[in-house]
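Below you'll find the structure, written out as C-alpha cells, and then a few comments.
In this view, the complex is presented without one of its protein chains, the others remaining in place.
So, chain A:
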C-alpha cells in the first residue's frame, strides 16, 4: 500500500465509509431530537430547578 494511489472501486470499503456516514447522520438527528425532548429535564436535574435554587 506504499506509494501514491488513485482510489479504485472497492464495495466493502465503500460500505465501511457509508456506515460511518450513516452513523454520523443518525447521531446528528438522534441526539438533536433527544436534546429537545429531555434537554430541559436534564438541565433541571443537573443544575437544579427553581425550587432547589431557592
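Basically, contacts are C-beta pairs under 8 Å (C-beta built on N, C-alpha and C of every residue); 3 or more make two chains touch, one makes a residue touch a chain; residues count from 1.
The working rule: contacts and distances are computed from a predicted model.
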Since a chain is absent, check the UniProt entry for it and pick the matching name: "Probable membrane transporter protein", "Universal stress protein", "V/A-type H+-transporting ATPase subunit K" or "Phosphoribosylformylglycinamidine synthase subunit PurQ". "Probable membrane transporter protein"
So which bits of chain A touch the chain we can't see? 1-5, 7-8, 10, 12-17, 19-21, 23-25, 27-28, 31, 35, 43, 46-48, 50, 53-54
